[in-house]
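Complex shown without one protein chain; remaining protein chains in place.
We just call them A, B and C in the order they show up, numbering each chain from 1.
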């Protein structure tokens, strides 16, 4: 379905980086969900570039909701989010018209759209389209929070620097809500930021690994086979530009473990079935077991770098070199984490509504 | 869509491990595709358990195609694959009725199906359901091969043992077609098998990492955002039991690389645009760039182990221990690789037909 | 989705008239629904040809459920229905290989499948494929009945003969369950059957109008715009071969009414909101209002007639005439009505499960 995702709660994306507006249509949310624009703006704020470790492009990103919310509550009909584009400098991209940026979608967009795509600023492939995802996700997140379901993502690895793992899940997740640079161990932020600045000073960029936890959801969600929770979440997560890997529980670490180590034993605790470990990330056979859902997402280094790179002129079909001008992020991982939260919230709403019906989130 | 996947080429799965039959409906394949049952059976053979490194359950897995193929050619209408179950010993599973196996779907199935699920042999969650996936995938693979598109998967890591990477892609892929234990460097098979036997002798199990390459497809396939090639493939791959991670190109390794290392430079070669490296796995912005699509899949250790494990009695809600009887695989990675090939082939057919129309694969 | 229909309860059809088997996969039904094979067979019986007013082809149509039902109850996983073909005489169809039957899908199948379709007996276009629809619908119907939701269809018009309208809905609907020739006023059956026999004796065929009522469902079902109850039902109903029109409430009769006549006034009755008339067929704005859902379906005259007809030879591209041999129905309306019931039951299950979640029908 191209720019629409979800079975019962769907999100449809639209817009180009330097077009008139970008946005999203969020459909299938129950009527009567409170939409707090301050909470929404706070989530939007976490996606914005800031300081030396981000692009110099500054957009107000003021979110207009033009349908589906009335008197501060969802109506049950499609919620439309519009964000106008203002701070665009299309001239920055002119040199790229014919010389695709390595690691970017410039060349593949040309193959797919035969030159008709809006090339300015990456067009529809721009990371800017994640802004409406975050806005839609913020509404989904409010619905989940009202059901005591919480989602949080932190920067687990950046260069050689690591953050600690989740410990007290709820407290840790809530602590992330106010952190523009999301680490659980605050002292981990300093070397990470230094590393980004160092790499930026060399005209280069850096990626990293995000870890996400979901808590408070019931067991028994998801489906065997094609609508497994892992399938649904990975489908959504791989839509985010720069995501090149998704792994649940111990993920690729499971390759070197034995069954006796990887299996999560069951125990009774306070009258409920729990597992004593969570190597499977809260999902067995595609279905939630009631433990936290945990997954890792790898964010590749931002492809837009100032270092000169080899490329080709697709018109003359000759080798050339490319030096990128303009305003670019040396790292996006600290901005991407809220996009991961948003995509996760949207997907969880879909999974819950499929399971419990259209009124569940009300 | 639960047990149906795909936009224009779809596969619908059904069946329980110890029920009457398992199978699949493959819809959307063009009319006039040659279906060679010998090639299909050869692919089925690669999924079968064999020797000391597999379960002792032996099924003929004889594939009956009851619709959609006439005179050895696809008709264009739904292709239905039926595999009857014969070698079932349901008594092996009786003890598991109330005590879920750690790492398995027993407990989550209970949460979802409230006791009505067919528990015998894992029921609908059984790895046996991958047999019709392979049969459907074998038809998809034949269609792709006739268009000079090839897919191959090898065991890249198993315990501490590694296989070499793809070098001559086409030759390497074709060499895998006849290998029951799929490694590119044949000498890598010996320590891997020894390791499986060792672990099996301890009543334990092992997982590993599979690497897959797709070649011969055009650039410009896939969509930005939700139907990215990565989203579509990961959705399908995470449906396979035991898959807990999927990563494209250098995957999680991209976390420690810089943009200048991770970007794949463009060059002109023989009048075509190529990239000199393939860290992005042949996909930029969700769309193929014409280079090989490459991804890794982690297979967790088989959860059915003979070692005694902690579990609970879900009826009395008390802690207990579980010792599994029956016939189980100490490793499934060598069998899973053809399931990955099959899922990949099915997904690629869907992506191609979406792009080029319903007759493309004819 | 070609041969799959539904959002949350889906049915996938497969098979060819003279192939090995036909069938359906019904997915999304809750676990724990009782499946009474006697009730299912009774519904199958109503679809079977019988007497002088039907084809002489006699199939046992014995339904095998090979997955998704265990111990007489649904498991929650896909329910697969298989009906083997036995009484096939493919030679009857040989002359039709190149000369398409007017009013049939022979010619359009050729355009779509380029000669690869299984032409014997109409192949995948055969009315025989409605047998698995009825089997799947019988399971859906049992689930609905257990929720006090009832569906019934009668022959409203056949030639110049008319049946009376629904009066006591529940009693009328239940009375139809045992009638092979479904009329509310039993005396209406005699002239209708005579008319079919008369037309048959002239080597011709006849159609008619079916009327359907659904009762016992709640108000508030369906969606505005694209998933309106009318959109969903019509989508399913137009899949049935021979259906050429679907109309809700007073249907085409609304064209000559005024707003003051067509509007259904609201009144309070026994503490509930009702409408005093039902010109809108129980649906306003695409959503159920709690009154009976009522619609009409027109069944065109069976295209297979013995009278000689003009056609063409598609190989030589010359005009020719066609005389059909074989065994054909002079009317199918009395058999089609249970197919309409089945499609309606399947669609209503989908609409209910979308609204109330996957466990609703349990």
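To be clear about the criterion, a contact is a pair of C-beta atoms (placed from the backbone, for glycine too) under 8 Å apart; a residue touches a chain by one contact, two chains touch by 3 or more.
Bear in mind the structure is a predicted one, so any value in this text is a computation, not a measurement.
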{"item": "Hidden-chain contact residue, picked from the options A:54, A:80 or A:205", "value": "A:80"}
{"item": "Listed residues C:70, C:124, C:154 or C:193, member touching the removed chain", "value": "C:124"}
{"item": "Residue touching the undisplayed chain, where the options are C:37, C:50, C:73 or C:262", "value": "C:262"}
{"item": "Residue among C:207, C:292 or C:357 touching the omitted chain", "value": "C:207"}
{"item": "Positions on subunit A contacted by the hidden chain, ascending", "value": "1-4, 10, 12-16, 19-23, 25, 27-28, 31-32, 64, 66-68, 70, 73-80, 82, 112-118, 123-124, 359, 362"}
{"item": "In subunit B, positions touching the absent partner", "value": "7-8, 77, 224, 354-358, 360"}
{"item": "Chain not shown, touching residues in subunit C", "value": "1-5, 7, 13, 100-105, 107-109, 111-112, 124-125, 129, 157-160, 199, 204-209, 218-220, 222-228, 230-232, 234-236, 238-239, 241, 243-252, 254-268, 271, 273, 275-276, 280-281, 283-290, 296, 298-305, 307, 309-312, 314, 317-319"}
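By definition in this document, only the chains that are shown with their structure count from here on.
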{"item": "Rounded Å distance between subunit B and subunit C, as computed from the means of their C-alpha atoms", "value": "38"}
{"item": "Rounded Å distance, subunit A centre to subunit C centre (Cα mean)", "value": "45"}
{"item": "Geometric centre distance via CA averages, subunit B-subunit A, whole Å", "value": "27"}
{"item": "Multi-chain contact sites of subunit B, meaning residues that touch two or more partners", "value": "1-4, 13, 112, 124"}
